[in-house]
Every structure is written in structure tokens, then in C-alpha cells.
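Down below is the structure, laid out as C-alpha cells.
Just one protein chain is left out here, and the rest sit where they should.
In this document, chain identifiers A and B correspond to the written order of the chains, with residue numbering beginning at 1 in each.
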């Protein structure tokens, strides 16, 4: 066996797959674990040789960038190994994402929570920009959340290095609802500001609990944006009428953000408005955003461990013995079937919730 | 084991008030264990649901009388788990300490060593007391252990100790074990004790709030109900009046008044839901406040990583002679401007490349075996050191 193959096999042996948890068009995702430490990982198996052009570009991009980026708020690529026909990416295991959090109606957000999520998002994004990488696919679905509450940017399938002057980039990037106007009008020379627009949309979504600018087609997206934020003028955004696919979309007046975001503070709205400035050159940068007064004002951003998370799907909380917490007003045998409270010491570990011997709680 | 567990479930003995069996004499008069009674030991239960166990027909081993014949007679339990009626206790221990009257037991007791009985079975009583004592010492939680196995090992050890004490096996040695454990883990025990206290307090607060909320809600409901009733009454009156007085079409009048009631109902629903939203928000805030006692929110720190980007090694200029980017900057057709492409970002990148690693010394000689190309990045020097705020 070649030395390369041998080294690769050794790498492969460090990890094992436990269970398939998802399947996409070009990859299958497994939950797995590092054999030496038992640490949970996600293993993304990408089939090679399916495409007529060889290794898929998204796979290449993911590997290329994740291999270089190591940051608390960027998903960590732990290892890459390959077998004959497959490329396996070992990523850290993150059980939920921001989209699930927003959609879970039983969770209530405090302003401090939103501030915390935004800070983590900006930090991760600033790091990418510092390395001159545009993410180009920011949306709540791609902001994963770890068990300790840390938010991590994931899915670098559309990312790229900052282009050298004069080189065109594609404008068909970023999911439509989070795409800025310059891309919708076909711009081929853009900057890191496109990511900031996406973050602004996510910011708004966190407050509204529903997507802020949901357009149904690219044209409709422009209309939705302008209806919400007003049509840009030449003064607002010099030169925008010269963009390759520019079409006028309708004249809408600018309505103040306060009308929609009734509960937000002035600082909050100020930052949001700076993220959603039409002229990309004037849009705020990630670094400046992190230094915006919004983050320094009270309340402090919630500590990540206290951020709300959606209830686990596989709850597996059996009707276990409950120390002395007999329901005073409830009927029948005294078993409290309450939803698991974070602070209650329910010892249902991942091993199928087998009840472990309890200590008597007579110390009252 | 299963039997023991089920017993330990702490279900309360409800032998409350008005007796359920036919004759009152065979059922026992209940004496709730309060701190008022002299022999105030036994199981303290503030909710007052656990009561003392008294059997009418049990006889005192010494004086052979029972509660049937002698009303007011209570059989108390000594610290060596032998029973004696309160009368005999008084008599026997009048002079202070004495040896236990039970044959074969040489434990020295006093009046105060005798406590009321809580459980029918004395072995249970003993076990409960032992476990209560152990629980004060062995209060480690799952989080204090790296994995489930070690936690289970710890619990098993506790069970062993309990078993030994309960069945009087190797008592001295076991006691020594306990003492040793206490020494080794003194800190952790203290910490866990404090956590317990906080947790209890938190639970209490929760219950308080829930109770308040329930009350509020009940009040709300009651208020809404009375309002609705009144309105209905008024509405009905109004219709009747209008029908009497006006000459409009009756059907239209009725329809109009019905619309009014609907509108009012929806308005009320909206206000109450917002009220409940505020309530749940307030509740959440309070939860968080208590959580903050354990894990505080810290002020914001803009950047929390430890990377050096060579920013101090160059000063960017506004503009440079740069044929590479000249076309872009001139942008004769003006298509570049609106898109936001920033030449200065490209410049910054180039400048960074020019200074990155400029004074890094090359490797020389034959150090440790050449690193594998795909070494897992989590070891090794190239870690991102995350500085926590």
C-alpha cells in the first residue's frame, strides 16, 4: 500500500460512525465519535466521482477554508480522511441551529439573548473577513449552536477568497431572502458587505421571529426590500443605476424601522439600520459592528450557556422516580411529568435514560 | 434492590385525620410530629404530611402495656433501635444514662436518645437515618464526574457504605472510610451544599411565582367572566330598549349589537394575551436573574481571539501607484462603484502577505520526524488561543 494510503487509513481509524442523521444531494452526514476520547463528531461523507467535472466545488471550498480557519465562532474541521470513493470531513458535532431556535415558539428571547447571538455571529464573520474570505451563504440555517451555547458559522460551500482587482465574481450567491440589492441587480464586483447585509436580515429575524424580507422571486425580493426600507436614491447609493441588471422596481417611501421593531432599543435599531444601508461602501463592517454602542450598553449579552435552545427531539425522559416532588395538587400517583427544566438534576444521560440509583432527599 | 427502591420513593404515608376504618379504637390517634412535642426527633417534615407511626396493639417490652390499655402511651425508639414506652423511658433514665434494657444490647442511652417512630419497620427507620446522614456527606452530582461510569462507581461505593452501616458490618472500618472521604472532598462537599441551598431557594421561588401566577390568572378569568356577564345583560337590555324605541329594522339592530360584542371580545382577548406575554417575559427574566447568580453575564468584548494580523507592520495609504488595480479604480463605466468592491481590501491583503512571516527563521537540521500532512489540528502549536473576556 502506498504511504499516502497508509497514512490515510490511520487517520480513518481514529473516528467511527454511529448513526446516519441526514442525507443531501452530494453528501451523507453521520453522527460519530472519536474513538480515543468518545467526543461526539459529525462525519460528512462526500461521494467523489459523481460529477463530470470531478471533485465537487462546494466540497473543495469547504475543505479549503475550514482547514485554514480556526475560531471559536467558526465550525471546526477536525480531520479529513478519504477512502477510495469518498471524502470524509470530520466536523465538530453541533446539535441545533439558529433557524430551529427561531422557529421554536415555546422559546422566549430576551434582548440580551439576541445581543449575544449577534455578537457571536459578528465575531465569527469578522474572523472570516480578516482572512479575506467571503462566506456568501449566511442564514439562520447555517449558524449552528453548540451544546455550550456557542454559535458557529458553518457551511462554507459558497465561500471564496476576496478577488484580485478586476476579476469577476458570480452574483448568484446567498439565499434569496438574505441577498443584498447589489447582487440582485447583477453586480460582479462586490465586497465583504454582502455578508453584512445577510447578518442584518438575521438580526431582524431574531427580533421578529419570522424572516424579515421573504421574496418569492429575485424581482419580488427587490420589491420586498424596497417596500420595507424604501427605494434607494442616487444620493443614497451613487451609481446603482449602472449595475448590470438594473431595473427600476417601484417607488416606495422610507418607513422608520421603529414602526416595525417596536420593542427594540435605539442602539439596536441604529446597528440594524447600519447593516442594511444600500451603498455597500457605507455599510458597516463586522469589526465596527462589534464596537457599536449596542453591544456595550446594558443589558450585557447573555452568557452563551444560558441562551434558549429548542427541546431535543429524542427526549427519552421516562417516568422516573422523582425525589419528594410529589405534585401537591395533581391527581393520582405522585409523579411529576413536567418538561425537563434545565436546572433540575435529571440524571437521564444519553444511555437511554436508565434510572440510576437515587439519593434520598430527606435533608429538608 | 427493586423493592428497596420502590420503598425509597418517598411516597407519603397518608394516615390523615378522620379515620377511614370502621372502629376508631383500632385506628390510631394521630400525633403529627411537630417540634412542640418533647421527643421531637424522628423525621422532620415541614409539610406535616409524614406523621408518626403508632400501633395500638404494640406492647412495651418492659412494662408490657400498650396504647389500648394506656391511652397516651407512645413507643419510642432508641439510638440502638430498640423500643421503649415513654413511661418506662422516664423511669429508667431518670438518673441520666443507662444501658439499654433490651437483652444483649449494651449500648448506653439517655432520655434524649429516644425518638418517636416514623416507620412501621424499625429497620427502615434505621436505614433512613443512616442514609440521611450519608446524604449530607456524599453529595456529589453527575456533573462532578467525567463520565457516567465513574459516577455510577461512586454511587455504588455509597451504597456499599450504607449497606455496611445498616447491617453492622465492619462498622469501624466503614466509619473510617467516611472520615477519609470527608477529608479528601471537603471542598467539593461544601460547594455542593451551597449549590443545594441555592437550588432549594430557586425551587421555592419558582413555586411562589407559579402560585402567584395561577392566582392572577384565576382572578383574571373571574373578572372576565363577570365582565362578560354584565355586558351580555347590558346588551340584552339595550336591544330590548332599542327595539322599543327605534323604528329601524329589527334584524339589523340585532346584527349590529352582535358585531359589537364580537369586537369587544376580540379586544379583550388581545389585551389578555399581551398581558400573559408580559407575564411569561417577566417570569423568564426572573428565571434568568437566578441563573445569573450562578453564571453571570459579562460585559461585551469586541474580539475574543488571539490572532495577530501584522497590522502594526504597515501603514496603508489612501492610494498607490498600482497598474494592477488602475482600471478598477478609474472605473470609466462606473459599474464597479455601486457594487462595493474595495480595492483597499485587496491592497491590505497584499501588504499582509508582504510582511507575514518575514522574520520567521527557517527550520534546520533533522528535528522530530516530519509532521504528517493531515495531523489533527487540535494538538500542536498552531492552536488558536481563545482569550476569554
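One rule holds in what follows: a contact is a pair of C-beta atoms (placed from the backbone, for glycine too) under 8 Å apart; a residue touches a chain by one contact, two chains touch by 3 or more.
Here is the rule we go by: contacts and distances are computed from a predicted model.
Undergrad: Select, from "Carbamoyl phosphate synthase arginine-specific small chain", "Coatomer subunit gamma", "Cyclin-like protein" or "Phosphatidylinositol N-acetylglucosaminyltransferase subunit C", the UniProt-recorded name of the complex's unshown chain.
TA: Spelling it out: the chain absent from the display is recorded in UniProt as "Cyclin-like protein".
Undergrad: Touched by the hidden chain, which of the shown chains?
TA: A, B
Undergrad: Which residue among A:55, A:100 or A:260 touches the omitted chain?
TA: A:55
Undergrad: Which of these, A:17, A:242 or A:309, touches the one chain of the complex that we don't see?
TA: Spelled out, the listed residue whose C-beta touches the missing chain is A:17.
Undergrad: Which listed residue, B:188, B:298 or B:313, touches the chain dropped from view?
TA: Final answer for the missing-chain contact: B:313.
Undergrad: For review purposes, identify every residue of chain B that touches the missing chain, sorted by number.
TA: 306-310, 312-315, 317, 320-322, 324, 347, 349-368, 370-375, 377, 380-385
Undergrad: Could you pull out which residues of chain A are in touch with the chain that's been left out?
TA: Residues of chain A in touch with the missing chain: 2-5, 8, 12, 16-20, 30, 45, 47-49, 52-55, 57, 60, 63-65, 67-68, 70, 80, 82-88, 130-131, 160-161, 163-164, 167.
As a working rule, only the chains that are shown with their structure count from here on.
Undergrad: Quick one: report the Å distance separating chain A from chain B, using the average Cα coordinate of each chain.
TA: 30
Undergrad: Per the contact definition, I'd like the list of chain B residues that touch chain A in the complex.
TA: For chain B paired with chain A, touching residues are 5, 8-12, 43-46, 128, 131-132, 135-136, 138-139, 141-142, 147-148, 151-152, 155, 158-159, 196, 199-200, 202, 280-281, 284-285, 288, 291-292, 295-300, 302-305, 307, 309, 324-325, 327-329, 333-343, 345-346, 349, 372-374, 376-378, 382-384, 386.
Undergrad: Show which residues of chain A lie in contact with chain B when the two form their complex.
TA: Touch residues, chain A against chain B: 7-8, 11, 14, 38, 70-72, 77-81, 108, 110, 112, 115, 119, 123, 126-127, 130, 132, 162-166, 182, 187-194, 237-244, 279-281, 283, 287, 290-291, 295-296, 299-303, 305-306, 321, 323-324, 326, 333-334, 343, 345, 347, 349, 351, 356-364.
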